[in-house]
Every structure is written in C-alpha cells, then in structure tokens.
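Scroll down for the structure; my scribbles are underneath it.
Only a portion of the chains appears, each positioned as in the full assembly.
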C-alpha cells in the first residue's frame, strides 16, 4: 500500500510556490491532447508543444486540455503564466502527495483528487493524482501518466451522446470527476469479493496467511479512507455554489456524484467494520483450534497416566516369597490378565467420564 | 447478508442518466395498478400498459400508481417523459444499490429507501428498494417485485377508514413510508428473540456455532445500520418543510414516523452494544471452560506423578542381599502394603492440598 | 432487563392513531384522581368515571388529573375528545414502548418518559411509562399502574409547603418530572453499591458468576442510557422556551432538573467506564489465577520427571554379573542410599533454580 502521502523533503526550505516534481520517478514523454467542442463541432488534436493550445483560451467553445505527465516544470510553468494560475496551485499540481481538495479562485477552480486502480484483482491498489483546472471556457486536466479512464468521455464528446456537448466546462469537469469516482466502485467490488473469500477461509481453516491478508485489508482501508473521505467535503463545497463557474444545471449532477461519494465512504466504513470483526474471529478460530488439539492430547495423556502407574506397581520388586502380603497378585494364576483387566477398566471408566463431561 | 450495496460496474463509462437495471435478475412481468380517490369516490384498476395511467395526471383526485418491477427501461422512460422527471432520478429508480435519500425538485419529491423482510425467523434478512415520486396529485411507487406490504393501505383507501381519503398525496406518501418503517419493527423483534436465545446458549454451553451466529448478527447490524441511519436524515429533511408539497397536517404524522425511525435506530444501536458484549462473553466462556478442563487434567496428572515415582523406586534392582541399606523395604514382611500406604498418603495429601488451595 | 422497547407488532398495518394498548398485560382497575387547587383552596377527589373530571377544564384553578392504568382505550379516547388531543398522542400514551420525548402543540405539551424502580437492591430494574399532558389549567398524568411516587407532591399541595400552590400547571408538571428524575438517583446509588461490591470480589476471588454480574451491569447500563439520554433533549427543548405554557419562573427550576439529568447521564457514563474496565480486570484476574495453578503444577511435574528417570535407570535389567560396567551401582554397598541421594540433590537443585528464577 506504500507509505501515507507526505510532502517530499526536497521542498523543505524552498520558498512556497517552487515547482518541484514529487512523486514516482518517470521518464515517459508527456502527452498533450486538446479537444475543443461546441454543440455542433468537435476538434481534436495531439500537441507537441504546450503553447499550441493557448489560442483556444479565448474562444467561446469548450476546450479540454489533457496533460499526461506532470514531471516537467516548464510545461506547468507555461500553463501557469498563460492562464494566470497562482504559483501555489502549480506547486500542488506537481506534488503528488496532495490530500484531495478544492480551491476556488476568482477565475478558476482547482480540484485535486486520487484516481485508484488495480492491475489485477488481489493486486495492490495503486493511486494516481488527478488535478483539474476549471475555467470559464477551458478545462485542464493533469494525470501522472498515460491512462484510458477518460476514454468514454472522449467518445461521448466525439459522438455527441448524452448532454455533454450541450453543456459547459463545469459539466465536463463533473464528467471527469464522475469517471474517477465511478472507478472506485470497481476497486470496492474487487475488495468486497476478496473479503468474502477470506471470510469463508476464516471459518474453515484459518492460517497465518489469513491474518496477513486481514492486516493488508486493514491497510487498504486506511489508504482508501484517506483518499475518499476528503472527497465528500470537496463535492459538498462545490454544491454550496460558492463559485459562478458552477451552473445550476450541473448542480443536479454534482448532487448525484455526491451521493456516489457517500456510497463509497459508506462501503469503505462497512468494510472496515467487517474487517475489524474478522480479526476477532480469526483470533478465536485459531485459539479454538489450538484448544481442541491441546484438549485431545491432554485427555490422551490423562488416560495413559494411571495405566502406566499400574504397570509401575507390578514392576516393583517386593519379594513375594517373604510374606503373603507382598504383591500376591504376581503369583496368581490369572495375575497378568487381572492386571490388564484393571487397566482396561480404568481406561474405559475415564473415557466414559470424559464423554459425560462433554470433554470428548 | 450479501455484499454491501454497490453501483454495478455495468454503468461505468456510460453518460449519467442512462437507464440500466441494476439488481436481482428477474423475468417477472411488471405489475401496474392505479387507485384514484377523492373523499367520496374510489376507482381501482390494473393496467396493461403504462400510458393508461397518464390521463389521471391532470385530475384533482389523488392518484396512486404502484409499479411492481423496475427492470423495464421503457416503462420508467415513459413515466419520466410524461411526468417530466429528471433522468438522474430515473437512473436511480432502476438502480437498486441506492442509499436511502430524499431529493426535492420543483414539481416533485423523490424518496428512495429499503424495505426489509425475512421469509422466516432466523432466515436471512432480504432487502428490496422502494422508490416514491410525490407530486401534487399523483404518487408513483416503485417496488422491485410483487409484494403485499401496501395491502392494508389499499384496504383503508377502499373502505375509507382513517383519514387517508380526506388528505392529499403527501399523506399517501407518508402512509407508504410508514408501512415500510413499521415493518422494520418486525425484523427487529425477530432479531431480538434470536439474540436472547443466543445469550442463553452463551452462558450455558458456548459452541463454535454460537460464535458464527454472533458474527452473523454483527453483519446483520452492519447491514441494518446502513439501511436505517440515512432514514433519519430523510425524514428530518421532509420535516424541515422545504417543499410546499408537504402540508402542515401531514407534518405531525411525519413527526410520528420520525420518532419511529429514531426508535429503530436506537434498537439497532442497542443490539450492536449487546452483540459486542456477547463476543467478549463468548471468548471468556470458552476460555473458562477450557481452563476448567485443563486444570482438572493437570491436577489429575499431578496426583499420579509422585505415585508413579514411588512405584519406580521400588522397581529399582538394587541388590538387597549385598547390604542392609539396599532397599530393605523390599524384604519387609509388610513391604508391599507399606508402599501402597505411602502412595495412598501422598494422593490424599495432595487432594487435600488442592482442595485447600481451591483448585478443585 | 428485558428486550429493548419496540412497537408491538399488533399495530402494524393499522391506520396511525389507532388506540391499542401495548405493554404489560394487566387487569387492574384504573385509578382516577383529581386534585384541584388555587393559592387558597384544595379539593381532592377519587373519580369513578372519567367524565367527572371534565367540569374542571374550564376553571382558573390548577387541576391535576392522575390516571393509573392506560389499558382502557375508552378512557383515553374520552380524554382525547374532551381536551382535543391529537390521535397520535393518544396512541403514544397507550403504547409503553415510547422513547422519552416532548412534543409541543398549540394548546398543550405532551411529555413522555420512563420511571424506573427496583423492588429491592440487586433486583432487576423495572420501568414504567409516565405521560404528562400540560395544558393552561390542567395537567393530566398517566401511569401504567398504581404507584406512590407522586405522594410527596400530593402532600405538598395539601399542606401548601413550598411554592407549588402559588404557581401554575407548568410548575406542577415540573414537579412530577422532577420526582421521577430524583428517583433515578436511588437506582444509581443501588447500582453503585453493587458495582463496588463486585469490584472487591473481582480482585479477591473472581468467579464465573462475577462475570455474569458484570454482564448484567452492562445490560442495565444499556437500558438506563436509552431511558436517560433522551431526557436531556426533552428538558433542553422545554428550556429553550418554545411554548408560552412554560413561564420564566418555572424555567429556573427546569434548569435545575436539567442539571440533575446531566448528573444522571454523567453517572451512567462513569458506571459504563468502570464496568468496561471491570471486564478487563476480570479476564486478567482469572488468567492470572489459572496461570498460577498451571505454573505450580508444571513445576511440580518438572521436579518429579528427572527423579522418575533416575528410578527408571536403576530399574533396568542389565546383567551386573556379565561385566563391571553393567550397572555397578546396583551392587554397591550403599547403592540404594546413593540413588536416593542423587534424587534428593536433583530436586533440591531444581527447587533452588526455580526460586532463583522467581518462578516459585
């Protein structure tokens, strides 16, 4: 699950607003795409240089600039200068240890949150930071690397399905956010299935590995909580309508994504409850099993203890010749069978006793 | 108890407002009933096609349209178009993984919550989603399948008992909601009885199955909490009177249903407390029982250990002929009885010692 | 402690406001008393029929109607009709599974809460529902059965001590409420003493019964919390002065009863903390005791194990005649004392070792 987010020590001592990339090292080239659309037209372009997108700034059409890769300060700086973004925001875009948050400025809204994905079920949950700058006519989205999560939105823009082409930048930003939140459900379904699998294992055959899986679920939940809880605050501030950039029509959709956020949080909390119960069950399952073993063995020993004692008795060397009181059994005609019979009786009695006590 | 609710992965990537049924697969035909009433008249009809109910929209009478089955997008879409319902609401109606909520629109209120039922006591709690659209003259209710929970309300409308015929759509919606909440008490009574039964079992004879039942109570409570807690918020927003669709006269009844909701929540929380205590009791009961067994067996062993040692002594082969110091007891006239007497003394002393120490 | 309160299943499906008695079955006759007083006069009467009290409604004197027994719908209905009480309130009066609450109507305030009593110390806590209707000139109180908790108030009215005769119905209602809250302290004192007794037992001699008593304290606290917590909200809403029926002079007394309520809640919470600590102490006490037993027995066994081994050695049948290496000790003059000496040395060494290790 990796360590909790932290501000890299690299920036300590630097003046605030210094552009330093903090996050996974990468040497991928940075992808730049622009989609510009109105109700009637769509125009799509892959850019080589960031300044190719600047002309879109002043048109009335909706322009979506998607940037895949945030490790090049010159690009971020160019955007910052051209679109007049506060240096602290630029610093935050490049620093992948942000807590999800929203900040309203006069001309734009800055949104940052975590996208989660798993390469495969049962695999580690990975997170990628997504930043969105929402302006009157432009939306700029920043991802850490190439990804396909926004493809369905591109498709909808191209084909004109849904209402995306008819609405403004706020609806586009909502769609991006919604796509990310929708993705959380995938992760939760995977985790949910894993939890169910472990739960079955727990009652059947708890193993130390089970404990490790429970422990790793716990860490996953700690991680998810950190990514998900602040989202609620983010969406509800958007909903409070403090910025004119959010139109009323989009508000209804934000209410929907708010519901989804709550549902995600709810599910995370439910999983937490379930997992914390699992630890108790594990402990009691293991100790039950252990107790069972110890009980059987102890009872087993207890049965043999008096038998060995009887054998010990008749192994004593008292001289039967000296007196009739000295171990007369040794000289009985059926002495040995008698001794074996005594042993048998003892063991039968004990087994009966243990059964009656329900210890067996 | 099944997994916590989730948005099915089917809708990921689709534009918001897409009508896709998420929930139990079913091929039941969809039931459509209309009851239209005023203070004086009642008219009841089973419909074959949804558009037969549209004429009722514009009358002043109260019209209740009950739809059993939400897996046909065409019906939902028809209602949406005719009654001018927001596409996101239609999407929510068809998606059974909703969290209970209420949304106020200009012309209607959308209510969604869970109906709970158990086929039999001790059986799994099942849940069904109920959606209600409350408009000025029409109430539309959506259930997942055919059910009889609203029969008493139908009966009251037909016979005109109570005040239902004298009041508007808000009172009808309240009655539907109240019927569902009332049903929760049934579930809680059943669970309460099961908990009491398990509690008795716990002190008498705790078994691994007891633990499993406690564990399943816990899951039930997690599930119930998720269904019940949001209800409180739902009713209290209705009470805050933000919509003109709720009249003051109905407000008093909502206050009553609010009290019931609180009572349900209270009971769920009480059950949670009781159940969490039960786990501790179980653990200590099991360990007490185990300790008892181990103690008895250990004491039993402890008594035989010195006896076997004594027998071992007199089983040694020192040659009594060589010197008078070599095991003279072996040649005593009462040597054997003497040895047995020593053994007896030892065991009596030990038993007395254990009794005095209160270990026995 | 009985199950948590619930709405009886009897009312499910009935229209709201149906008068059905839910609670302990009883066939006691219903007691009806009226006390009517002004600063100067007192008039007291036992009634046979409820309508005998109706004439008092329109006088300016303070009239207290006390009704002992709520299982007769006709009486409740008569009061409802005559004093113009909302049907839902009447339903609540007859249903003893209410959560403490207060409801303000235009002409009256409805208060419902729990009276607690114990037949004897260490006995089960029982609860009885008390409802109060506070009107401008009349207070009607409903108890489940005959009781003497309000006797001191009656006495004060008769004798004119205190300020009760000088004040209005709100002060009378306050006095009734205060009498019930005062009674809680009795219960808490009893429980406090029991807790102290169990605490002593816990450290001296923990027994399985101790655990059961701790468990039953826990249930008591769950029950008390449910009865007491809502009271706080009840009194504080009264204090917020939302109804003209509460005069400012009585407000100061309500503040006093509010303090008492907080004190009761505080004490319940303190008890909860103490009890939860007790469970831990019990567990560690029991396990300490068990460990002590096991340790002593294991050490006891450990001492005999090498002794028995030595005896086993000299019980071997090697033929000393064949070679001087075959068990020469058997033929020594002091062979037996030598063997016993070895055993003694071993046991002394081990005891010394265990003492040094502080295991004994």
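Chains here go by letter, A, B and C, matching the order in which they are written, and residues are numbered from 1 within each.
Keep this in mind: a residue touches a chain if its C-beta (ideal position, glycine included) is under 8 Å from a C-beta of that chain, and two chains touch if they have at least 3 such contacts.
Small disclaimer: the values here were computed from a predicted structure and weren't measured.
*Asks:* Copy number for the full complex, please, knowing 3 are shown in place.
*Replies:* 5
Criterion: only the chains that are shown with their structure count from here on.
*Asks:* Could you state the distance in Å from the CA-based centre of chain B to that of chain C?
*Replies:* 26
*Asks:* How many angstrom between the C-alpha centroids of chain C and chain A?
*Replies:* About 42 Å separates the centre of chain A from that of chain C.
*Asks:* Mind pulling the chain A residues that touch 2 or more other chains?
*Replies:* 315
*Asks:* Where on chain B does chain C make contact in their complex?
*Replies:* Going by the criterion above, the answer is residues 152, 156, 161-164, 175, 178-179, 182-183, 185-186, 188-189, 192-193, 196, 203, 252-253, 255-256, 259-260, 262-263, 266-267, 270-271, 273-274, 277, 280-281, 284, 287-288, 291, 294-295, 298-299, 301-302, 305-306, 308-309, 312-313, 315-319, 322-323, 325-327, 357, 359.
*Asks:* Touching chain A in the complex: which residues of chain B?
*Replies:* 3-7, 9, 11-17, 86, 88, 97-99, 101, 103, 208, 211-212, 215, 218-219, 222, 226, 279, 282-283, 286-287, 290, 293-294, 297-298, 300-301, 304-305, 307-308, 311-312, 314-317, 320, 327, 329-337, 339
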